[in-house]
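Presenting chain A:
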Amino acid sequence: MGKTHEEICTYLSELFPDAGLEYDDAVPCINVPPALIREIALQVRDDAELAFDTLMCLSGVDFGDGTLGVVYHLDSMSLRQKLTLKVTIPVAEACVPTVERVWRIAEWHEREAYDLVGIVFQGHGDLRRILLPEDWEGHPLRKDYQVQEFYNGMKVPY
Partner candidate 1 sequence: MTENLDVLRQGIASGRLKTDELVLNMGPQHPSTHGVLRLELVLDGEIVVKIIPSMGYLHRCFEKHAEAMTYPQVVPYTDRMDYLAAMNNNHGYALAVERLLGIEVPERVEYIRVIMAELQRIASHLVAIGTFGMDVGAFTPFLYCFRDREYILDIFERTCGARLLYNYIWVGGLSHDVHDGFERDVADFIRKFRPTVTEVNNLLNYNKIFIERTAHVGVLPADVAVSYGCSGPMLRGSGVDWDLRRDDPYSIYDRFDWNVIVGDGAAGTLGDCWDRHMVRVGEMEESCRIIEQALESFPAAGDIAEAIPKRIRPPKGEIYTRVENPRGELGYYLISDGSANPFRLKVRGPSFVNLSVIDEISRGHLIADLVAILGSIDIVLGEVDR
Partner candidate 2 sequence: MESLLQSFFGDNILTLLLYCSLPLVFLLLYALLAILGEVKVSAWMQDRLGPMRTGPYGIIQPIADVLKLLQKEDITPANADKFLFNLAPYLSFMSAYAALAVIPFSSQYVGADLNLGLFYLLAISSLNVAAIMMAGWASNNKYSLYGSMRAVAQIVSYEVPAAMVLVIVVMFIGSLNLQDIIIAQSGPFWNWIVFGGPKQDVMLASGHTLDASWTNLIFFPLFLGTFVMYYISGLAETNRTPFDIPEAESELVSGYHTEYSGMKFAMFFMSEYANMFIVSAVTAILFFGGWNSPFGVYLGDAFDAPWLVAVEQFGWLVLKGLFFVFMMIWIRWTLPRLRVDQLMYMCWKVLIPFSFGVALLVGFLVVIL
């Protein structure tokens, strides 16, 4: 099997000494500052030691304590290792750079995270709602989400 999260964190910290990468033992995952996620993503994809060629899943999460998160589950087919990256942002500034160009699949996953959790991905080429109607109000997977009363004249709560 490939590297553990701890080894990857140490390895990345050497490449990005100022980034302030944190290894979270409980999950395990690596906490990445939002501004650097794109560079780190490119690094872990192209680095021969890491080679995370697949983004298994990209999830938007509302942690319920005033922060939102984006969780990247990565997988390396060639090296048989997995990696979880986590970006945490305050609700007020729900903005994360896109990784759409790094893994093409991120395009739809980011649209979904935008649609359901309300995270804006900077630089995304086509950031529209994907599952809900274009004119829906709010982001349902926020913990403080209130269903809108009417949608186009139709009563929503039943």
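By definition in this document, a contact is a pair of C-beta atoms (placed from the backbone, for glycine too) under 8 Å apart; a residue touches a chain by one contact, two chains touch by 3 or more; residues count from 1.
Per the selection procedure, all candidates are chains of the complex that A comes from, given by their letters.
Being a predicted model, the structure only gives us computed values, none of them experimental.
Visitor: Sort out for me which candidate, 1 or 2, comes into contact with chain A in this complex.
Guide: Candidate touching chain A in this assembly: 1.
Visitor: Okay, in this complex, where on chain A does candidate 1 touch?
Guide: Chain A reaches candidate 1 through residues 26-27, 53-57, 59, 61-62, 64, 71, 73, 77, 80, 84, 103-105, 107-108, 116, 129-133, 140-141.
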